[in-house]
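Every protein chain except one is present and positioned as in the full complex.
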Amino acid sequence: MIFSVHVEVRLRPGIADPQGSTIERALPTLGFDGVKGVRVGKSIRFDIDAADESAARAEADDLCRRFLTNPVIEDAVIHVEAGAAAGATS
Amino acid sequence: MIFSVHVEVRLRPGIADPQGSTIERALPTLGFDGVKGVRVGKSIRFDIDAADESAARAEADDLCRRFLTNPVIEDAVIHVEAGAAAGATS
Amino acid sequence: MSRRVGVVVFPGSNCEQDMLEAMALVGAEPELLWHGDETTNGVDAVIIPGGFAHGDYLRPGAIARFSPVMAAVAEFAAAGGPVVGICNGFQVLTEAGLLPGALQKNRGLKFLCAPAELRVESTDSILTRSAEAGAVLQVPINHFEGNYTCDAETLAQLRDENRIVLRYVDNPNGSVDDIAGVCNAGRNVVGLMPHPERATSELLGSTDGLALLRSIVA
Partner (left out) sequence: MDDAIHRSLGLTDEEYGDICRIIGRDPNHLELAMYAVMWSEHCSYKSSRIHLKRLPTEAPWVLVGPGENAGVVDVGDGIAAALRIESHNHPSAIEPYQGAATGVGGILRDIFTMGARPIAIMDPLRFGPLDDPRSRWIAEGVVSGVSGYGNSVGVPTIGGETVFDETYKGNPLVNVLCLGLLPTDRLVLGQATGVGNLAVLLGSSTGRDGIGGVSVLASAGFSDEESDAEKRPSVQVGDPFEEKRLIEACLELLDARLVVGIQDLGGAGLACATSETASRGGMGMDVDVNAIPRREQGMEPFEVMTSESQERMLAIVEPADLERVLAICERWEVRAAMIGIVTPGPATGDADGGRLRILDGFDGDVLCDIPAASLHEDAPLYNRPCIAPASFDEATRTLGTEPMPESTDVAAELLELLADNRWVFSQYDHQLFLNTVEGPGGDAAVLRLKHPVTGVDTGRGMALTTDGNHRWCAVDPRQGTALTVAESLLNLACVGARPLAVVNCLNFGNPEHPEVMWQLSEAIDGMAEACVAFESPVIGGNVSLYNESLGSDIDPTPVVGMFGLIDSLDRRPPGVGLVNGGRLLLLGTTQPELAGSRWARARGHRGGRLPSIDFAEHLRVAGVTRSLVASGLLAGVHDVSNGGLAVALTEMAVRSNLGISAARIATVAELFSESPSRVILCVPPENIAAVENVCSGAGVPVSRIGVAGGDRISVKGLLDIPLADAVSAWTDRIPSALGAGTAQD
């Protein structure tokens, strides 16, 4: 069965995010006021072929821990859904 | 009022994704089989101070169009929620 | 004849001093233009040099293109003034909409600092008018996001209008159609990823960049 997975990789709370702060600092000069707390992470989508949802989730978890993130500074939020992602091409 | 915004910046369909393909190519050698269609994008979170949800959404839309994405290659999915994101510090 | 050349400095630019040195070699009178100023100071040509304007955060050129100086550069370009974007400068020009397309991460997903061979495809641009058509130039590249991308329609147009001015002999980064440099419809705005200022001395390995830099002030 195919599952579509979405992983959001985020810097752990307290870890500095220079990119986010730089974007935040630039916003007022672009005319955007009132934006705060900008944090930039990665968003990774893929399809996974697994026996059932819990197997898909387990593989996605493992993939995040071992490959997609470094748990020392990042954590990941994982969403698994049945069915291939629309328009997933590579 | 504070709204928390999550923007997922994705490469437009049809645009090659070198990062995604590299991850996909690496996976079998790491023992992950059955993963396909890897696409890598950005995930940007921030808080916005706006009169109401539709104002917040309008500002977020504008921000994405003019700044957070390069429309030549990217598009964005925007989520707006009432309340500041937990732990948002900058 | 254009001699006064303005080299734009954003916070995070880093090739501006090299540009001054190289432009002086071809007889120009180069000066720096500050990103926060709303003017091109009456110069005869503008160069946006390499580096990491605003850290390349978000996307290369994404923040820089909003700088006050960029409005003046756009106006200068619209009036036919020569504008050349090198590496990060090319990225800024595409973000600013002064050139078509976008620059993505290199195919190999690595930063690449290496020698490269460029073929001069068109001498009809302010960057190539003193070069020889078909000549192969040794000019180094130095970028992570140099993989030129555009939609099929744009590519067809670039080809039809002979606006691909430089191509890689051996494509290092995955750029569509081996594109190393393109110009706008007016042929007065040119962007390229390689660094001609790094090919201006025998001691440093090549002088092939001089022909390109000379064109700017020809």
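When the chains are written out, they are named A, B and C in that same order, and each has its own residue count from 1.
Please note the rule applied: a contact is a pair of C-beta atoms (placed from the backbone, for glycine too) under 8 Å apart; a residue touches a chain by one contact, two chains touch by 3 or more.
Remember, it's a predicted structure, so these values are computed and weren't measured experimentally.
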| item | value |
| --- | --- |
| Chain not shown: contacting residue from A:1, A:58 or A:73 | A:73 |
| Touching residue (missing chain; options C:113, C:136, C:169 or C:218) | C:113 |
| Interface residues of subunit A (partner: the chain not displayed) | 11-12, 14-18, 22, 25, 66-67, 70-73 |
| Touching residues (missing chain, whole complex) on subunit C | 11-12, 14-15, 17-18, 21-22, 51-52, 54-57, 108-114, 140, 142, 144, 195, 197-198, 200-205 |
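By definition in this document, only the chains that are shown with their structure count from here on.
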| item | value |
| --- | --- |
| Subunit A-subunit B separation of Cα centroids, rounded to whole Å | 9 |
| Set of subunit C residues in contact with two or more other chains | 58, 66 |
| For subunit B, residues that touch 2 or more chains besides their own | 67 |
| Residue ranges of subunit A in contact with subunit C within the complex | 18-19, 22-23, 26, 29-30, 40 |
| Subunit B residues within the subunit C interface of the complex | 15-16, 18-19, 22, 67-68, 70, 72-73 |
| Subunit C residues touching subunit B - in the complex, by the definition given at the top | 58-59, 62, 66, 94-95, 100-102, 104-109, 147, 149-151, 174 |
